[in-house]
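A single protein chain has been omitted; all remaining protein chains appear in their positions.
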Amino acid sequence: MLKPEILDPQGRAVQGALGRLGLSGVTDVRQGKQFVIDIDGELDDARRAKLEELASELLSNPVIEDYRMSVVADDEAGA
Amino acid sequence: MSARIGIVSFPGSLDDADAARAVRIAGGEPVALWHGDDDLKKVDAVVLPGGFSYGDYLRCGAIARFAPVMTKVVEAANGGMPVLGICNGFQILCETHLLPGALTRNDHLHFICRDQKLRIENTLSDWTRDFAPGQEIVIPLKNGEGGYVADEATLDRLEAEGRVIARYLDVNPNGSYRDIAGICNERGNVVGLMPHPEHAVEDLTGPSTDGVFFFASALTSLLSGARR
Partner (left out) sequence: MIDTVERAEQTPEVEQPFGELGLKPDEYQRIRDILERRPTSSELAMYSVMWSEHCSYKSSKVHLRQFGEKKPETDALLVGIGENAGVVDIGDGWAVTFKVESHNHPSYVEPYQGAATGVGGIVRDILSMGARPMAVMDPLRFGPADAEDTKRVLPGVVAGIGGYGNCLGLPNIGGEIVFDDSYLGNPLVNALCVGAMKHEDIHLASAKGVGNLVVLYGARTGGDGIGGVSVLASETFDEEGPAKRPSVQVGDPFMEKLLIESTLEVLKSGLVEGIQDLGGAGISCATSELASNGEGGMHVWLDRVLLRDPTLSPEEILMSESQERMCAIVQPKNIDAFMEHCKKWDVEAVVIGEVTDSGRLTIDWHDERIVDVPPRTVAHEGPVYERPFHRPAWQDSLQADSPDRLQRPVPQEFEQTLLQLVASPNLAGKSWVTDQYDRYVLGNTVLAQPEDSGMVRIDEVTGRGVAISTDCNGRFAKLDPYTGAKLALAESYRNVCATGAIPLAVTNCLNFGSPEDPEVMWQFAEAVRGLADGCQELGTPVTGGNVSFYNQTGETAILPTPVVGVLGVIDDVNRRTPMKWGPDGELIYLLGDTRDEFSGSEWAHLNGHLGGLPPQVDLQRERILGEILVAGSRDGMLTAAHDVSDGGFAMTIVEMALRSGVGARLWLPDDIDPFVQLFAESAGRAVVVVPRTEELRFSEMCGARGISAHRVGVVDSALGPDAGYPEGTQVLQFGEYFTITLDELREVHEQTLPALFS
């Protein structure tokens, strides 16, 4: 997600559209990205650390974006 | 013997041929560099051209930044080699952190192509030394993600250190903070510029020939040995 202090013109445009389409009271909209990464095998500490590293180096730009990572176990995924 | 200026082509780079033409017109020798080779072919300076490297997927320049050639470019830049990033190239330089800040979606959400007036505010960098301080020029601008952003501290620092090399005049075309059109690193050898000087090198095809000076400046830097 873009950091709160960074202008998000797309979020703002969506906010306007929601209002025009009849949803009142929308105070803010932020637009971000979601990466769904399927991994074979176990997510051990080493791999987790690598993923964190890549999350902050490749998947997000720490200058302007924050990220949050959550792991969904195999049996919960794929609904 | 003229200076050799490398121009990197990534998959999706578009203005590489135009950058080569600009180098030639300025009197240099353009050298094509391939993103997949970690070889700078002994060039004296590097240009990261405009375009949509990797389709601008993920973020502009985010994938190009990890190309094999970029390891060498970063190394060379840290050693003082002049490096110019134009538009997508500027985005790549920010992603590699050779330059601070980032480029985001234009505030009005449209791609915009216009002849843009700029003021050159730093004439000490390797890519702007041939300009007169405060010189006003007109070169094309064309981008969808050209809004320069950085936190207040960084912006203040850039201003204080005179590292804003060009500023938008008359119209801010993309919402860049402080109307910043281009910046340089502390040393002045790495410059990022959003507008396209390579499209202002012939009266026949551009709004002016003001763009030539960027490339000529690099040649001046290299050939005169006036290095920082």
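Points worth noting:
Read from first to last, the chains carry the letters A and B; within each, the first residue is number 1.
Everything that follows uses one rule, which is that a residue touches a chain if its C-beta (ideal position, glycine included) is under 8 Å from a C-beta of that chain, and two chains touch if they have at least 3 such contacts.
As the structure is a computational prediction, the values presented were derived from the model and not from experiment.
Although one chain is omitted from the display, it touches the following shown chains in the full assembly: B. Panel shows subunit B; residues 11-12, 14-15, 17-18, 21, 36, 51-52, 54-57, 110-114, 140, 142, 144, 196, 198-199, 201-202, 204-206 of it touch the chain omitted from the view.
Assume only the chains that are shown with their structure count from here on.
Between the CA-based centres of subunit A and subunit B the separation comes to 30 Å, rounded to the whole angstrom.
Subunit A meets subunit B in the complex at residues 2, 5-7, 9-10, 13, 58-59, 61, 63-64.
Partner subunit A is touched in their complex by these residues of subunit B: 58-59, 62-63, 66, 94-95, 100-102, 104-109, 147, 149-151, 175.
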